[in-house]
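To start, the structure itself, in structure tokens.
Only a single protein chain was left out; the remaining protein chains are all shown in position.
Letters A and B name the chains as they come in the text, with residue numbers starting at 1 for each one.
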Amino acid sequence: MKKWMACLLAMAMLLSLVACGGGKKSDKPDSAGVEKLVSEYGFQWTDPKAPILNEKGAKELSFSVYSSKNASALDYNDMKIMQDLFASTNVYVTWENVSESVYSQQKNLIFGNADNRPDAIYHAGMSSGEIIKYAKRHVLLPISDYLEYMPNFSKILNDRPDIKAQLINVEDGKIYSLPRVEEMGLLQNPNILFLNKNWTAQAIQAGALKGVTEAELKDGLALTSDQMTDLLRYFHDNDMNNNGNAGDERPLSFVYNNWQGNQCDLYGMFGLNDNLEHRIVIDDQINYTVQDERFKEATNFIAKWVADGLIDKVSFEQSQDNFLANGKGLENYGAFYWWESETVVSNPENYITCAPLIGPKGDQTVCVSNNPEVGTGEVVIFADCPNFEVLLAYFDRYYDPLISAQINYGPIGIVYEENLDSKGMLVQKELPAGITSDELRLQNAPLGIIYLNDYAWNNVVNMEPRAKLRLERLTEFVTPYVAKNVKPCPNLQFTLDELNTLANYETNFNDYVRTNLIRWLMGGGVSDAEWDAFQKELSGKVNIEGLKKVYQDAYDRFIGK
Amino acid sequence: MVLAAKKDSGTSRTDLPQGPVFQNKKLKAFKENAPFLIMIFPAVLVVFLFNYLPIYGVLIAFQDFMPGDKILSDTTIWVGFDNFKRFFSDPQFWPLMKNTFLICIYGFIIGFPLPILVSLMLNSLKGKKTAKFLQTIFTAPHFISLVVLVGMLTLFFGRYGLVNNLVASGGGERYSYFLETGAFRPLYILSSNWQDFGWSAVIYIAALSNVDPQQHEAAILDGATRFQRVIHVDLPAIMPMISVMLIMSIGGLMGVGYEKALLMQTDGNLAVSELVSTYVYKRGLTGVPDQAYATAIGLFNSIINVVLLIIANTTSKKFSENSLW
Partner (left out) sequence: MKKRKNALRDTLGDKIFYIINGFFLLLLALIILYPLYFIIIASISDPDAVLGGEVVLYPVRVTLEGFQKIMERSDVWRGYLNTIIYTALTVVLALAVTVPAGWALSRKTLPGKKLFMIYFIIPMFFGGGLIPFYNVMSSLGLINTMWAVILPAILSVWNLFMTKTFFESSIPNGLIEAAKIDGAGQFRIFTSVVIPLSKAVIAVMALYYAVGQWNSYFNAMIFLQDESKYPLQLVLKEILIASESTVGGSGETILQQFRMANLLKYVSVIVSSLPVLCLYPFVQKYFAQGVMIGSLKE
């Protein structure tokens, strides 16, 4: 054994010397320095509408940016928006496109091949842990040191300290990545309850559902948990879809632990704003819902529905594909949670949008998910990028609302008319024949770093009709039920120590909670003894308090406490 | 280098009075066998280039490593056995080892003999055309991608899948194969075997085809039945191949990838479906992506496998003439 190891190590040492010596030296040109850039290439960054470089700069300087792209998208070099950007800035960028799946495999290799890195990565998908570690090794450019070249981005950081706080690296207080910000207000509440109107009407006629009249069967209907139990039981016992089989109706459906349409809203009946991580901010304090007594009550209540067949067990094992496929054809969904009813069932007009269910003690609230609307780590620039000042000024243009809209939805001339309307908003062009609006968008929009917020939605670009519909439903039937002091947990920045704690405990924590929770939900509930043992384990070996402290510290830094 | 080693072994000259003659003989033998060195050279070269040149990467296991770091330089951050210690002190260490070990050992117990059995059965089928047809059919599942395989499993064994529908129509209770801990290993192992037994049988079938027909004829003359001939002629003929495959399989016992287990994983079966490989994969997704940690676990795994291999080989050598080296 020893001989083997020794042999191996010796061999490895020898070979690494060989391999290390073989590396090529970088053939990158040296930075010209800002003064030379200004004098020779006409570099300017103060006027955000004028070209960044002069003609000479357009010819002689170039940047290579590595980027994954959506499979339906054109090569970025051929995209009109990219060509338009070149025309308006004179900054020449060569895009190296790979597919998203290839990128996820190549990412480490790009970083690993230190002598042959591109200048920047677009759609970089860097986690804060990666950024912190690469930053420490001076691999990435500290963008915050050069904000003078980025007027649009600087303004965002000034106007929005919350966005700034999500970007700042705790270890040295600098920013190393450019974010994607698309604030539509859709992601926080990923579930809406939809109810089969006709089936419910039948239940009312049969006297199975008390306290609701047929006239009340419209959007916004709020049922109590008792009413819902009766209703679901009626769906379960009867042949609602008249196919001669009383067993194929699925009273209440969802996709367990899916990012949308999951079970978390059910915990709202007991006053909990649960989510998939079971982590939520209340009064600026990090809370784990699984430590709450009400979580036990809610779990037992839901487990009873499962045991009685009111929630089909298939909800816990199906993928969203199965869930969606089952909604087609023969109607068999009584009620379901999803992002929108139109995707799930063939006849969405038969389903009404419900307000959250009212629990046994009168609680009525919903899931608050931690899906962030700010994507950090979307673009990183390598520290050895020559003339990075120019590249920064170039990427800054992406944050101009009019450019952002085109980056996100497609360029003027293809997706939008050349002329803005009287309010200065972009006007959708007529669709060419044989292509859907989504296909057109995906082909021509690179997505990526953008800043679209309320201002943009009101002054530059209209939201897509679907997003609008969903937003209306959310503002009317969902968000009013979330207490003001409840907030999702945002992107947080951690120290290296904190990251190590997370790395060592979080996967184990997730596994522990998930294994137990499903066992209780499927097995009829949790006994008090089991619950106590669970709590003991949580605060013991699973180290929930340690995790909570990490998040609390990071959150305190985030709100500037 | 090999040449030098051989020369050194001739130090026992003083014990042998006819020294020079012996030397000559050795030299002659070497000359005669030198062509073997030429035959083996391309393989040695390929392994050197693609396996040995990058092997220095195992050192990552002892470092705090991020891609782009030099693996041997003064900037390298050495952390000793920290990455290993982190793994051993992980609360999930023992459950993970147990899950991994069990799925591998059960998989091996079923998966190792099955191809041998099938190749013997196919070989003793009377209709040779049928045998060939069956062989082709049996190899076909090997080409099914994991995604499709698991997709079919969920369709067949899902709550409203084929199997449950059959059970339900017979008056039985529907069973959640994907949520019960008891169903994960059988589903995982049987589907793997379903996919690969025919493929693994090919090498045995080839070995069986080289059995001397005279041996069969002699056995027939001795009045052996077909079954006896399987046991006394066919099986011994492929025994060396079986031994070597056995040793190599034991040496690779703990190596189980994460893809399939992850595809089949649900919260319900997590208690048994969380393997070392899936756990490492998940850890890489949350918190800091950790190459070094994964490499350390890989190395730990390799060491277990090497120990198993040595045990298997030594045992095999002791009880039969067959061994890998």
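Basically, a contact is a pair of C-beta atoms (placed from the backbone, for glycine too) under 8 Å apart; a residue touches a chain by one contact, two chains touch by 3 or more.
No experiment lies behind these values; they were computed from the predicted model shown.
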Selected residue (touches chain absent from view) among B:109, B:147 or B:311: B:147
Residue among A:94, A:116 or A:285 that touches the chain left out of view: A:116
Touching the absent chain when the full complex is considered, from A:87, A:206, A:325 or A:533: A:325
Omitted-chain contact residue, chosen from B:52, B:93, B:258 or B:281: B:52
Listed residues A:44, A:106, A:370 or A:462, member touching the removed chain: A:106
Missing-chain contacts mapped onto chain A: 4, 7-8, 12, 16, 19, 22-24, 70-72, 96, 98-102, 105-106, 108-109, 112-113, 116, 320-322, 324-326, 328-329, 339-340, 342-343, 408, 436-439, 441-442, 445, 447, 464, 466
For chain B, the residues touching the chain missing from this view: 2-3, 5-6, 29-30, 32-37, 39-40, 42-44, 46-47, 49-58, 60, 67, 71, 118, 121-122, 124-126, 128, 132, 134-145, 147-148, 151-152, 155-156, 158, 160-162, 165, 194, 198, 202-203, 205-207, 209-214, 220, 225-227, 237-241, 244-245, 248, 251-252, 291, 295, 298-299, 302, 305-306, 309, 324-325
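Heads up, the rule we're going with is that only the chains that are shown with their structure count from here on.
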Residues of chain B that touch chain A when the two form their complex: 52-56, 58-59, 66-73, 86, 90-92, 154, 158-160, 174, 176, 178-179, 266-268, 270-271, 274, 279, 282-283, 286-291, 293, 306-307, 310
List of chain A residues in touch with chain B within their complex: 1, 4, 8, 11-13, 15-20, 108-114, 127, 129-130, 132-134, 137, 139, 256-257, 312-314, 316-319, 322, 499-500, 502-504, 506-508, 510-511, 514-515, 517-519, 522, 541-542
